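Now for chain A:
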Amino acid sequence: GCGSSKSKSGGASTGGGKTVLNVGMPDGATLPANNNPYLDSSFAKKLGYTWLIWEPLAMQDEAKPDQDPAPWLATKWSWSPDYSQVTLTVRDGVKWSDGTPLTADDVAYSFQIQKDHKEVDYYSLAIKGVTTSGNQVTVSFDGSQYVNRTKILSTQVINKKQWSAMADPSKDTVANPIGTGPYTIKTTTPSTVTVSARSDYWGTAPKVKTINFTTYSSNDTMGAALTSGAAEWSYYFMSDAKSTFVAKDPAHYKLYFPAQLSADGLWFNTTKKPYDNPHLRRAMSMVINRDDIFNQGEAGYFKPEIANVTGIPTPQGEPYIAAQFKNISPVTGVAAAKKELTDNGFTYSGTTLVDPTGKPVTMTLTDPADWNDYQTDLAIIKDNLASIGINATVDKANDDAWFDNIAKGNFDAALHWTNSGTTPYDMYDQIMDSAGLEPLGTAATGDFGRYKNPAADAALKAYSNATDDAGRKAAMDNLEQLFVQEMPMIPTSAGNLGAEYSTKNWSGWPSADNAYEAPQPTRWGMEDIVLHLTPSS
Partner candidate 1 sequence: MRPVLEIKGLSVDYGVGEHSVRAVNTVDLTLNRGEVLGLAGESGSGKSTLAYGATRLLPPPGVVTGGSVLYHTDEGDTVDLLRMTDAELRAFRWSQVSIVFQGAMNSLNPVATVAAQLTDVIAEHRPKSSKAERLKRAAEMLTLVGIAQDRLESYPHQLSGGMRQRVMIAMALALEPRVVIMDEPTTALDVVMQRQIMKQLAKLKDQLGFSVIFITHDLSLLVEFSDRIAIMYGGRIVEQAPAMDLYDKSLHPYSDGLLHSFPALRGPRRELAGIPGSPPDLRDMPVGCAFQPRCPKAFDPCGVSPPPLVRPASAPERTVACYLHPSA
Partner candidate 2 sequence: MRYFLRRLGFYLFTLWAAITINFFIPRMIPGNAVDSLLAQRRGEVDSQAVQSLNILFGLDKHQSLASQYWHYLVQLSHGDLGISFGNFPEPVTTVLGSALPWTLGLIGTTTILAFLIGTGLGVFAGWKRGTWVDGLLPATSFLSSIPYFWLGLICVAWLASPLGLPTSGGYTVGNVPGWNIAGDILNHMILPALTIIVTSIGGWLLSMRNMMVTVTAEDYITVAHAKGLSGTRVMTKYAARNALLPSVSGFGMALGLVVGGTFLVEQVFSLPGVGLQLINAISGHDYPLIQGVFLVVTVAVLAANFLADLAYMALDPRTRKEG
Partner candidate 3 sequence: MTALDHEVVLEAEALTKHFPVRARGRAALSRVPKVVHAVDDVSLSLRKGRVTALVGESGSGKSTVARLLAQLYPRTGGDIRIDGVSTAVKGGRQFKAYARRVQLIFQDPFASLNPVHTVRHHLTRALKIHGRYEGEQSLTELLGRVQLTPASLYLDKYPHELSGGQRQRVSIARALAADPEALLADEPVSMLDVSIRLGVLNLLADLKNRLNLAVLYITHDIASARYFADETLVMYAGRMVEGGDSETVTQRPAHPYTHLLVHSAPDPERVRGATEPIDEEDSGEPPSLIDPPSGCRFHPRCPKAMEVCRVRVPERTLVGDAPDHWVACWLFGDEGGENETTALVGKAGDVGEVAEDGDDAELEPMTTVAGLETTSAEPEAPELEGAEP
């Protein structure tokens, strides 16, 4: 394993009491560490320690988006009825790491800076104005921020004194960050940032005294570090997680990848013949083996299998599934698929499927080469499709070319994810809402398949405008019905958040049994997790 014998230094136990936690990410950055919380390219954000320094106003469990967030630096918040303004109450008794107290001015500045510097306005929030009175801060926006509620509350609070002195907040490396969080930066090397716990943290003192955030140059070295115990917490796709990671120490090495309400699946360019034919898509769905995809492509843990014909991940989405689709598997076998096809104008010439216009059905499945799971998934799909006479080829695209092609509708079929949300609405919305439709050749952010169906648009509208659960249920059932019939995208796996972690030195991790937080070390819930950790006995 990488740095095997020697690198134990950063490892677990030092003496009797465990004090050090090792977090690793396979990012490969080796630079003077950049701590800027506004930059995706910064160490702080890539490795996740940004959340331990600059805290959010409220703590949201991303795995449970329908839950209300917990108060954090804001003890209270109230939205104006039209959701264009929020008033926050700033927590008392919070001290910056330089010893000065957190004030409403700091919180206000955290919004003001996004208004003044568009390049750090990560979510394009369109902030109109920020005012303070006492320990209250009022932020007003252009238009309703209903959908952005959580994002606004996750705003990290920065120190006004420090940031207002900066010439350009987007270019500063923030060498000595001042934050309210439980940790401060102790040392920095080209590959590791070590943070240590503050003694004057406003909340309960963390048990983990020191955390090493290490960047590994590749998945291979990351894997080696995890298996050797040199790293105890990470998030990335290990194609061989079960055999090379968990199997090394089943008692301690854990995988926890909770699903979100989103689906990964095969998107079609529904403007292209013959992929515009719903019967073809349905037939394909009938033979795609989700089981194999989960076990072989997703290594049996990564993206959970979607076993319901509606594409809604179970068990999370179980309550939303219409009665007639409960426990209905999308896979019905080759015979059924062939029947579906031959009943609807398709024919066979030998073993080759021929579309109603007389052309053999072929398709190119494309996904970036370095997404191992998708590549295996595609190989499986290709093989499955061959069973109904479709000759598919897999094109391993370059990341950017692929992204560009998908956004511009320049593809036959590709595995892609959907948005996730509190209900399956977000997922269906991205797949079917023609509001996101852009002409071919123009980049779109949703509806990559260029699917357009007035009934679907109406159903989506009905759901979002519904005033009661019954209305919502009816609209959702309708949506599911439409989806199953049209199958504009063939769902295969559920979206997820997740982590590989070790309970050898630390316990208190979120798990299926104790699902208090999304486990990913780079998302904002990580602060909550760190605060939950206690030395293993």
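Candidate entries met the following condition: all candidates are chains of the complex that A comes from, given by their letters.
List of remarks:
We adopt the following convention: a contact is a pair of C-beta atoms (placed from the backbone, for glycine too) under 8 Å apart; a residue touches a chain by one contact, two chains touch by 3 or more; residues count from 1.
This structure is a prediction, so every number in the text was calculated from the model and none was measured.
Candidates 1, 2 or 3 all belong to this complex, yet only 2 touches chain A. In the complex of the two chains, the chain A residues touching candidate 2 come out as 1-7, 9-10, 22, 28-32, 34, 36, 39-41, 118-124, 151, 170-173, 187, 189-192, 212, 214-218, 220-221, 224-225, 230, 368, 371, 398-405, 407, 417, 443, 445, 495, 522.
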